[in-house]
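Left out: one protein chain. Kept in place: all the others.
Chains: A, B, C and D, in written order; residue numbering restarts at 1 for each.
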Amino acid sequence: MLMGCSDADDTAGPLDGVIYCSEGDPISFNPQLDTSGTTSDASSHQIYDRLINFDPLSGQIVPGLASSWLVSKDGLTYTFQLRRGVKFHQTPYFSPNRTFNADDVIFSIDRWRLPDHPYHEVSGGQYPYFSSLGLSNVIADVKRINGYRVELTLKQPDSSFLANLATDFAAILSAEYAQQLTQAEQQNRIDMFPIGTGPFKFEKYKKARFIRYLKHDNYWQHDLAVERLIFDITPSSSQRLAKLMTGECDAIAFPAHTELDTIRERADLKLDEKPGLNVGFWAFNTSKPPFDNPKVRRALAMAIDKNTLIEGIYLGSAVNAKGLLPESSWAYQADLNDVNYNPVMARQLLLESGIEDGFTMNIWAMPVERAYNPNARKMAELMQNYLNQVGIQVNIISYEWTAFRERLKDGLHDSVLIGWSADNGDPDNFYRPLLTCSAIESGTNRAMWCSPEYDALIDQALTYTEIEQRNHYYRLANKLIADEVPLVPIAHAYRYRAHRQNLEGLLINPFGAIRFGDVQKQ
Amino acid sequence: MTALLNVEELCFEQRAKHNWFNQRSGFTLSPISFELNSGETLAIVGENGSGKSLLGKLLVGAEKPKSGKIFLNGQKLSSHNIKQRCLNIRMVFQHSNESLNPGITVSKILEEPLLLNTQLNTAQRLNKIVETLKMVGLLTEHMYFYRHMLSDGQRQRLALAKALILDPQVIVADEPFAALDPSVRSQTINLIMQLQKDLGLGFIFISHNLGIVRHISDRALILKQGQLVETGKTEVIFNWPKDKYTEKLVTSHQSLIAPK
Amino acid sequence: MMLAHVIRKFNLLILTLLVLSILSFMLVYLFPGDPLVNLTGLEDIDQETYQRLTVLHGFDKSYFHQYWYYIRGLFDGEWGLSFSSGLPLANEIAQTLPASIELSAYALILSLLIGVPLGFVAGFQHHKTTDYGLLTASVVAYSMPIFWLSLILILVFSLQLGWLPLSGRISLLFDIPHHTGFILIDIFFSDLSYKGAAAKSAFYHLIMPTASLTIVTAAIIFRLTRRSVIEVMSSTYVQAAYTRGLSGFQVVMRHGVRNALVPIIPLFGMQFAVLLTNAMIVEVVFSWPGIGSWLIQAINQRDYPAIRAGMLAVSTLVIMLTVATDLLAKLINPAQMGTAHAES
Amino acid sequence: MALLDIKNLTLEIEGSNGWMKALDKVSMRVEEGEIRALVGESGSGKSLIVRSIVGAIPENFRITADRMTWKGKDLLTMSDMERRLIMRSDITVIFQNPLLSLDPCATLGEQLMESIPGDLVKAQWFWQRAKSRRQMAIKLLHKVGIKDHRKYLKAYPHQIADDIGQKFLIACALVSSPKLLIADDPTRGMEITTKIQVLKLLSRLNETRGLTILFVSHDLLAISSMASRMTVLYCGQTVEDGKMHQLRKRPLHPYTKALLDSAPSFRKDLPPKSPLAALDGTIPTLQHLPIGCRLGPRCPRAQKECVKTPELRHVQDHFYSCHFPLIRDKQ
Partner (left out) sequence: MPNLDLYQEEFHPSPLVHTWLEFRKSHIAVLGLWLLAFFIVLVILGPLIAPFDPLLQNPNAFLVQPAWDASGSIRYLFGTDSLGRDLLSRLIYGCRMTLGISLLLVVISMLIGIALGAIAGMTRGVRSSVLNHLLDSLMAVPTLLIAIVIVGILGIGLVNSMWAICLALVPQVVHNTREVVRAEMQKEYVLASKLDGAKKFHLFFYCVLPNMYEMLVVQGTMALSIAILDISALGFLGLGAQPPSPELGVMLSEGLREAYKSPWLIALPGSAIFLMVLAVNVVGDGLRSALRNRLQN
């Protein structure tokens, strides 16, 4: 305070930068490694680029690092023409000697595709998005045609393949950086000290506190990015809002649904909302008795009143989910039958399956807020009440987010309140990661439910490009889900983001992570 | 006839605390011997730090002597047998205020020695308490009083009652009159002399008030820095002091009395 | 004699720290999970590494050996790794602890500056309106749950008035290099171009956490001081000083202040534990990146090595401070020095 | 003119049942150069008189007097400032238990030098003043018979003995060469030899420097050895006032007699171990003062009239307040 007066620093004015209050810690800075939105938010569009992108406004696939691409008639060969002169980040820990070329693309894809790739096992060797979609089996080969042309060959046609390459997870890493790290034997640095081609370069990360990015001065697309980008990690939504109000944040993730009106009322704040491609659900651990019994699962589904949950937790800013897909998806099935609230029936079903009064189960509730479930903890409390009425005691369990997901993957839960946000507009992006057998291994199938019948339906759907054909199989899959009830879909929530009025260019990306590249502060 | 109390070669040495940083020799009380007959009063006189309180404590067993023997009616008092000693030799403290428990009633204060040292039942104890209270000139009603409700003189009486309740043979009093106002002091002195006459008590009292010493004691014991300076009949000591120290004490007392 | 006292205190300090280190070593076994993992903070290690670590930390030998290796590690700065961040705990603590100390120090200094003079005022005005007013205020202040107080401050000053920021030590736009860990000092000695703005931001961030800590701590200090002053002012020597013809001011300055302060300084020392507890709570509310919020995070993440190391660091700090105040109190109190003299 | 003249001093304390007269019409004159003793048992209000004189009366006490003057100046109407000036230059007080009257945190030297007023320090320059003060302090110590000034100036109160403490307080009191020294039970609880030293010092000061002393105590031995006049108090009332030797020879008030009788030393004729003459009962507490003559319930000569407060009468300069003084026996 005293020292401030002496220098003439005040003329320098406030520093140019944008602070975004995010909701949690990313697991790493490589979106390939994780499906959580937190990780993608922190890396996908800030640090990296993809070959192709979704246009956030139209949802169309647009060129990214690949300036153009060609798909062969049989749908098996994809050829990408790469941009020239795209520069990687220059940071204290890495100085690029060359610009972006085909080697980087091959490295990035091979890393998750090939189990024997030198970098495959680095940072755990899990690529949940790709493995849940079985993409490594779909791709037959990635070939370098020349320095700026890459050819991908598939084993069978996959109508969602391009969409998958445009998701947040298909980031392009620097092969040269990897090489340098190999020489220094510091391979594990690659995901924590990332190098990419995106608008911002990584500067510093303090767990549970902040991530700092600096502007990438030689960004290939434009020179508009702000000097600094900071993610202020603030797990509590009320605190995020408070920070937005005091101007400590320029934008916040997941404003609490209870406080949307507050944001709307304030002139200095702006609330963006869009129907989200997401689903919040209650998944049973079907590998554990008695939850391996569909009857029990159905009974539990009947025991809760979803409408109350939606009103209480989403405060009306969500629609009741009958199935996995939201209304905005082209594969939405309007005539799907929902499980209705019926405690009497539930009790009866439970008795039939031999579950006595006083049965105890646990509900794991996410510790963080997601668009699909802004307050899992509270939802669990509401459900606790309902289940109590059918004679079931409920323990609510919650861990810190990273630990939570790890334990979830190990299948320690009885049931869990979680959800899914789509990474692209394709229905496969719901059906496959959430319930197929391969997704158990990759940790996105929270129900631990494995049905070969269902897997076959989902695989078959992909071999067709016509919507009607695919819809046919998805309807069959829906029927299967409705019969077996591996999970109870609860709601499709709107997506919200709030920012200060003086922040421009921050768009809600329906398919995923936040982008700060074009953001300007007035 | 054996004396009521016979003290032989009583010695005390305060353990010198050995410390890395300073060595200080402890206080020593040189061999002291004296006799006390029943109904007799012995005064212990000396300046502060002469060890007179210490001698009192040795007699009642609050401190352990290094060597020396104490005989009561010809029977040796062992330092382990507290009961034997406290039934017969009782102490009255200087500040009746501090030697009486403020948290309990008078009856409880008096009951405590009975509880600890006798097999009397409740009714007998009550009886004894009432009796003793009357003996020291207090009322039965005082039983329900707390310490703070009594005046100085009453407290001193109570302290005396506490000493007397076990029917002891010797009473050791440490400066029993020093804290009292003159008029109350006279009452207390009278009471003690009366009781001594009635009960045949041996009375040892520690004082620096030579006037009182002269008036009530039969014999006196002069201490100086732990050394026994002089002992003998009070009259003799006051009139013909042998030791210089004694002489100094006596003359300073005389100088106060002599009118200007 | 002072030396003797210092040495005795020092011995006790060593003993206490020894006990503390044993306790913290016991935590390795008491916390759930594998002791070696709890000790090193290395999770998911292969068999070979595990063997190597077993030997390295003496886990193939007796507890005594293990403890010996543990102590040696502590002195070498090898406190293990954090589960959650994978970083060396010694570094993490070196970063978070100064933040807590900075916050507590400002609060303590302010509390002393407020609490002690007010205590004197109230003590001199005993049984007057000023005294009652201040006393009432202090009871209210120190009955306040500190987290609630902090929230109210946030509601008023951040959300309603929008004057003060509500979290962190400084606006995250500023990147202050970490040297001492005390942000104002770091800013002052940094060669950043935006020093002034950074200092201003850091200052604004300090206001509310310091204020809420200060309110509670000052209330305690006020009460201690007031009581002591009342006692001193009613003592015989103060009365005697008045009768010697000294003016009220002279009496207070020459006899009141020192005598009132001497007995309460060790009591101030005992407030460190309370202060730090409060500071930890305040840190959580204001997202102050100190050891308190770090520890709370650690407990939520079951980061056992962090809890162990944090406990050791914080309690060592508090005990050292307590002993230091104690010594200080002895130093300025001749009477205590004298009694030590008389006793030994 | 009397140095200090108090007439009908009444001091009231507010208690649970109204105002209680802790001092009831006390009168006293202290003449220059005399040693005046103020005798009374605890609760007689002698300390209250001292406090009234020095002005250290708590605010919830009510004080009234027909007259309370210092060298003719009214003490009651004086401003604090004037009063402090008198306290600083003319009147000083020493208390019982000297060690409690000394700041435990300051050395004796500091406290002694602090009480030397600035205008008494001779040196002109401030760097000389400290030294000058020190020299004055040493001189004072020598005056009261403390020889080892080196040791004691550096000592803290808890490190010194009682008598040194009392002498030291006297030294403090002598700093400004006062006219009146009020000694509030200065020898209480002291050894006889120590007591004599203090008493001798006081007597010597009275003789050599003409210091007037108001000696407050219940220790008749101490008083009789030095005082020239004595005032006896009982429960806040003046009982008797007269020349020391007269009072000792022929007390007029039963209380004075009882007080004298209680000290066996005074009575050479008393056989050893004979009962002492004593008043019955105890000193009443402030809440339960009897009406009229407060000695009433304890007085062996009490009669009906004693429920009225007796007037102060006098035979020559021997004052007494009793309806039935011992003098009548002789008649």
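We take it that a residue touches a chain if its C-beta (ideal position, glycine included) is under 8 Å from a C-beta of that chain, and two chains touch if they have at least 3 such contacts.
Every value quoted in this text rests on a predicted model; they were computed, and no experiment measured them.
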Where A:G75, A:G312, A:G391 or A:G411 are the choices, the one touching the absent chain is A:G312
Using the definition of touch stated at the top, determine which of B:G74, B:P102 or B:G200 touches the missing chain.
-> B:P102
Given C:T16, C:T54 or C:T130, the one touching the chain that is not displayed | C:T16
Residue-wise, where is chain A in contact with the chain that is not depicted?
-> 236-239, 241-242, 256, 258-259, 261-262, 305, 308, 311-312, 315, 375, 377-378, 381-382, 384-385, 396
Interface with the undisplayed chain - residues on chain C | 12, 15-16, 19-20, 27, 30-32, 136, 139-140, 142-148, 151-152, 155, 159, 270, 272-274, 276-277, 280-281, 284, 292, 295-296, 298-300, 302, 304, 307, 310-311, 314-315, 318-319, 322
Interface residues of chain B toward the undisplayed chain are 60-62, 82-83, 86, 90-91, 93, 95, 98-105, 108, 112-113, 116-117, 139, 141, 145-146, 148-149, 162
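Criterion: only the chains that are shown with their structure count from here on.
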Nearest to the mean of all protein Cα atoms is the Cα centre of chain C
Chain-centre distance (mean CA atoms) for chain A and chain D, in whole Å, is 93
Cα-centroid distance, chain A relative to chain C, in whole angstrom | 42
Centre-to-centre distance between chain D and chain B (centres being mean Cα positions), rounded to whole Å | 32
In chain D, which residues are in touch with two or more of the other chains?
-> none
Each of the following residues of chain B touches two or more other chains, namely none
Over in the complex, which chain D residues touch chain B? Could you list them?
-> 41-42, 189, 191-193, 196, 199, 218, 220-222, 224-226, 228, 244-245, 248, 258-259, 261-266, 270, 272-273, 275-280, 282-283, 285
Contact residues on chain C for chain D in the complex?
-> 235-237, 239-247, 254-255, 258-259, 262, 333-335, 338-339, 341-342
Chain C residues touching chain A in their complex are 84-85, 154, 158-159, 162, 164-168, 171-175, 184, 187-188, 193-197, 199-200, 203, 287, 289, 297, 300-302
